[in-house]
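Handing you this structure, nothing more for now.
In this view, the complex is presented without one of its protein chains, the others remaining in place.
Chain nomenclature is as follows: A and B, assigned in order of appearance, with residue numbering initiated at 1 for each chain independently.
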């Protein structure tokens, strides 16, 4: 399961490399996409 | 990996690549100048000197930047990448490369002369029945055919490498260039068909009328993969080169190849999302292509995770703590990283806007408004272009046997930051004005004193300011390019190519089974296009004669 580079470099023998930061980052990107999309969708529904 | 054995692009290949880059950066100068004049005109504060038309300038801007700059840079970069990772071109391959370059350049000159003579003010999408001079269409055909030669170089080198290496897994950069070249060849068949079979005979007077619906559909069959043809070289740099620059490993060789295969499959059968507002195409087929368009978002989602993970993995290996501590470990003083990084950031609003554009009936809100212009100035004119600039900062000196000095590096960062500031203002104002309904591709107008049009003018002034800042950034870029090409101190500038992690799992062989991938690509195209295309031909209205209304 482990990514090789992190196995080598991480000090305390953690198995799964931590990509929490990456995960939160992409979630922020996802949220941005959702908010802008619904923003324009609301505009679309509001206009005739 | 076998890729590390050749570290330098051969001098003879370097010359071929640099020839492409000269044309690309001359295009940047001309197109940038045109862009500056356009934003100034549209701000309402400036009028063009008599004799130059706004739409002539707009045609020049679009053709020279969207078609010429991109195609030349990509051809040059891909040849360099393949030469670096799969070995120096053979004499025959190099000759093919030069032949392609010469054909493309003759074509570019033909098209440019017609634009300058005001015989082709039809914009870079050249929608019939506006009719340009036949030489303009012939020039475009030359550019397309020339680009096939450049693509053939990539494919031949790849085939040779595979033969010489017992069908081993190919070097990642080469693989990616091959995917992009195949996509390009499949996609350009559409535009070649409309140019050679429809527009050229029609403009020569051999046939009187043209089928407008068919012509537009063939154009957009090409038009959307065109934007992925621009994006994939940027992804090549992000997946393979940026990790090396920051000192990290490639996140995953297999996932990178997988995302490229997805791009090949789903970039093409999606052209209708540019034609959502038009008659003649059934709503169900439009929606089907919208669904396919949404599938092509997935490899970009994968790319986003890969990049963040590369950065986080590197930062943590350097002892970064906390959720975002790794951000601080990135090389913020290295232009080769910073400039493409700005491009990556721009792809967040760029991609979000793209999803909105492709969202079927929601396209009514933004179709042909200046929102769209704002959108592709984020995607192609920031994400892609800043990545290309970031590549140039090491590739040009690598090819000319010079180095990127500290001074030039700092100037390059200034260039990127200026671009970011200018584009934030210009593209931001375009998005906002577009939501208010301001149209794209229009000279300054008060629309008969309409109050809604008056609301757009402050945004147009902002576009003028942003555009002027962008022009300063272009001047900086050109100065750095000339320095790196001719004046920078002699030395060895590295061509960074990332490597996969040591014990990374073996890359599945299926990725190089082109029969499967090209087969699925063709099947998807036939599925998405056959019925509506036959419909456009069978239920065609009387054809249109040509008009020259400029």
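In the analysis below, a residue touches a chain if its C-beta (ideal position, glycine included) is under 8 Å from a C-beta of that chain, and two chains touch if they have at least 3 such contacts.
In the analysis below, contacts and distances are computed from a predicted model.
**Student:** Could you check which of "2Fe-2S iron-sulfur cluster-binding protein", "Cytochrome aa3 subunit 2", "Rod shape-determining protein MreD" or "Multiple sugar transport system permease protein" matches the UniProt name for the chain that's left out?
**Tutor:** According to UniProt, the chain not displayed is called "Cytochrome aa3 subunit 2".
**Student:** I'm checking contacts with the chain that's been left out. Which of B:16, B:120, B:281 or B:412 qualifies?
**Tutor:** In the full complex, the listed residue that touches the missing chain is B:281.
**Student:** Touching the absent chain in the whole complex: find that residue among B:237, B:255, B:268 or B:524.
**Tutor:** Of all options in B:237, B:255, B:268 or B:524, contact with the hidden chain holds for B:255.
**Student:** Who touches the missing chain here, B:14, B:63, B:96 or B:362?
**Tutor:** Of the candidates B:14, B:63, B:96 or B:362, B:362 is in touch with the missing chain.
**Student:** Going by the touch rule given at the top, which residues of chain B touch the chain that is not shown?
**Tutor:** Per the touch rule, chain B residues meeting the hidden chain are 53, 55, 58, 123, 127, 129-130, 212-213, 216, 252, 254-255, 258, 275-283, 286-287, 290-291, 294, 297-298, 301-302, 305-306, 309, 355, 359-365, 367-369, 436-445, 447-448, 450-453, 505, 508, 535, 539-544, 547, 549-550.
**Student:** Where does chain A touch the missing chain, residue by residue?
**Tutor:** Considering the whole complex, chain A reaches the absent chain at 1, 3, 16-17, 19-20, 22-23, 26-27, 30, 33-34, 37, 41, 44, 47-48.
Following the convention adopted for this analysis, only the chains that are shown with their structure count from here on.
**Student:** Any idea how many Å lie between the Cα centroids of chain A and chain B?
**Tutor:** Those two chain centres are 26 Å apart.
**Student:** Quick one: in the complex, what on chain A touches chain B?
**Tutor:** Of all residues in chain A, those touching chain B are 3-6, 8-10, 17-26, 29, 32-33, 36-37, 40-41, 43-44, 47.
**Student:** Report the residues of chain B in contact with chain A in the complex, numbered from low to high.
**Tutor:** Within the complex, chain B touches chain A at residues 248-249, 301, 304-305, 308-309, 311-313, 315-317, 322-327, 348-349, 351-353, 355-356, 359, 361-362, 364-366, 435, 501-504.
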